[in-house]
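Every protein chain of the complex appears in place save one, which is left out.
For clarity, chains are labelled A, B and C in written order, and residue numbers in each chain start from 1.
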Amino acid sequence: MSLWEFANPVKFMALSGKVLPWVIGLCAVTLVPGLIWGFFFTPEAAKFGNSVKIIYVHVPSAMMAINIWVMMLVTSLIWIVRRHHVSVRASKAAALIGVTMTVIALITGAIWGQPMWGTYWAWDPRLTSFLILFLFYLGYMALWAAIDNPDTAADLTSVLCIVGSVFAVLSRYAVNFWNQGLHQGATLSLDKEENIADVYFAPMLLCLTGFVLLFVALVLIRTRTELRLVRLHRLDVRERMKDA
Amino acid sequence: MELRVENLTVARGGVPVLEGLDFTLSPGQVLILRGPNGSGKTTLLRTLAGLQPPLTGSVSADPEQITYGAHADGLKATLSVEENLRFWASVHGISDIAPAVDGFNLRGLLERPSANLSAGQKRRLGLARLLVTGRPIWLLDEPTVSLDVASVALFADAVRAHVAGGGSALIATHIDLGLQAETLDVGPFKADVNRRRGDTHRDAYADFDEAFS
Amino acid sequence: MIALLVRDLRLAMRAGGGFGLGLAFFLIVSTLVPFGVGPEAAILSRIAPGILWVGALLACLLSLDRIFQLDFEDGSLDLLATAPIPMEGIVAVKALAHWLVTGLPLTLAAPVLGTLMNLESPGHYWIFITLLIGTPALSMIGAFGAALTVGLKRGGLLLSLLVLPLYIPTLIFGAEAATRGTADLSASTPLLMMAGITAGSIALLPFAAAAALRVNLR
Partner (left out) sequence: MLELGKYSDAILSSWAITLVLLIALVLVTWRRSAQVKRELDAAEERAKRND
């Protein structure tokens, strides 16, 4: 039994159908308590005051935003190399979740930035990188939306995802370099090591797990939908060919 | 150079249109491809030309031996007839375009921009391109569209000369070219779009149908 | 390959569009910016390198969809794909042709337009050097984007959406090098980074673009 067998749609549909209720359940028992704990039962932090509570939505979404892109890169590579349909559909399914996480990270960051730094937006390397990541997500999704033939779309978006990843990393370095070049020194971004003390850590762990499980649940549902869409497209083509 | 096709299945948009094709095109042979519109003749020719991968089966011929003449002639409106022809000749490493010019009676049009040609003249120029590729296997998709009777005769002569020189041609056409040719009707090879699992043939999406059947 | 290059250049000359439109666009952008930000020489000369870079980038973007679209529509791309030239070679030659008719004229025009924006004296040299090194990457990345969208009916807008994010690193390093050079600071790091991006794009993107073209032709 190899891992690749799950890339077969038959196995995937069967297995995902079975695990989905469990994933949803686990997501509920981690995310809900995590968020409640983070919101109601965390003390003020010395440096941030109560605004530290924003961390429980900001950090998980930011981490997911990047990790989802990495997952899309991996699944796109698997499609290019081994042509597993489930893989590329999962990539497509993940994109909307990724872009939502990016938007959440950007908006909560901006809202937090106002009281902390006195401005909603600064061209800080980290913020700028997220804005660029957002653009890459948009391009990827737009390319999917523009192509009718599912196989063509799968190939082209995978190529775009791979090339885009290289340029996204380049952009990250470029942005770091560029901002240092303009304003010396003072970085506006948060120092995570310093401010995550034990009181904050436990609910954070719950929230992070909850976000990951939420992503897994959503990506499974969405991948199942995508696979059904491919099947639908196929039935459609058949019908049209029969008429011809 | 022989073109041998074995158990070939070709697909359009991931769906098989023709399957189980077996035939050989030997040097000196002309094969006429027949079948109604939409039956997959163009898909077959594109697959043989290497523009798209076959779903199953094999095509044994070096793509470097094949030239493909499509519906579109690949002409540039702003270039003159001679420039168009010379371009394709030099892409294929050939410097002498005189046989192509004379073969399709283009001598008087050489200086003309392609934009000013009639549809039939354009087609003649598109067919003349075949002669400057220097390739032995011609795959032609409706080559006589918009040609008048005299031009069709020119074309038939060109095919005859090509075949006599050891070349071969696979031509999808609906008219009688008056050539010594065999006919390949694609009708019997029409793919059964309703096949379910358990069939010997599995295409790229067979998994999918299984997952939902 | 040389025949293809010659043909593309000849087509660009005859159809206009190539040299003319991109340059005119660049000129208009450089004219409009002072209207937008005001005529103060100090401000203009400070933002001139960045504006020239953004202007050149947008002008480059204008003609990208023509790289493969016309050949796709008239069937030439099918015939080229079966010709004895590797697809990667076709992509590289077409990107080179695009650079010759777009990137190079923009590079040559930029120092002159810099004068309109009160570019300080070493700036003319730096904007020329950075564009000379950076625009080939813009053409190559653009050819990749054009290869992705060649089969689409209305690919133009999508092409911009796909290509512009890919332009970010080149733009950052290019404009940064030009700005630093103009201010007499050391510009070698961004210049080297940009040269690296250009070299990497030219070496690797033809393969990605050729793969995309093959997908779009089948």
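The criterion applied here is as follows: a contact is a pair of C-beta atoms (placed from the backbone, for glycine too) under 8 Å apart; a residue touches a chain by one contact, two chains touch by 3 or more.
Just so we're clear, the structure is a prediction, and the values are computed from it rather than from any experiment.
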Taking the full complex into account, find the residue in A:N67, A:T100 or A:T209 that is in contact with the omitted chain. A:T100
Given that one chain is not shown, which residue among A:V57, A:M71 or A:L135 touches it? A:V57
Residue by residue, what part of chain A touches the chain that was omitted? 39-40, 44, 49-51, 53-54, 57-58, 61, 96-97, 100, 103-104, 107-108, 111-112, 114-115, 214, 218, 221-222, 224-225, 228-229, 231-232, 235-236, 238-239, 242
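Assume only the chains that are shown with their structure count from here on.
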Would you mind checking which chain's mean C-alpha position lies nearest the centre of all protein C-alpha atoms? C
Taking each chain's centre as the mean of its C-alpha atoms, which one ends up farthest from the centre of chain A? B
Between A-B and B-C, flag the pair that has more C-beta pairs in contact. B-C
Per the C-alpha centroid definition, the whole-Å distance linking chain A and chain C comes out as 31
Between chain A and chain B, what is the gap in Å from one C-alpha centre to the other? 47
Junction residues of chain C, two or more chains touched: 218
Chain B: which residues touch two or more other chains? none
Which part of chain C faces chain B closely enough to touch in the complex? 2-4, 7, 10-11, 14-15, 71, 73-76, 78-85, 217-218
Residue numbers on chain B that touch chain A, as the complex places them: 13-15, 17, 38, 193-194, 204-205, 207-212
Could you pull out which chain A residues touch chain B in their complex? 8-10, 12-13, 83, 85, 149-151, 227-228, 230-231, 234, 237-238, 241-242, 244
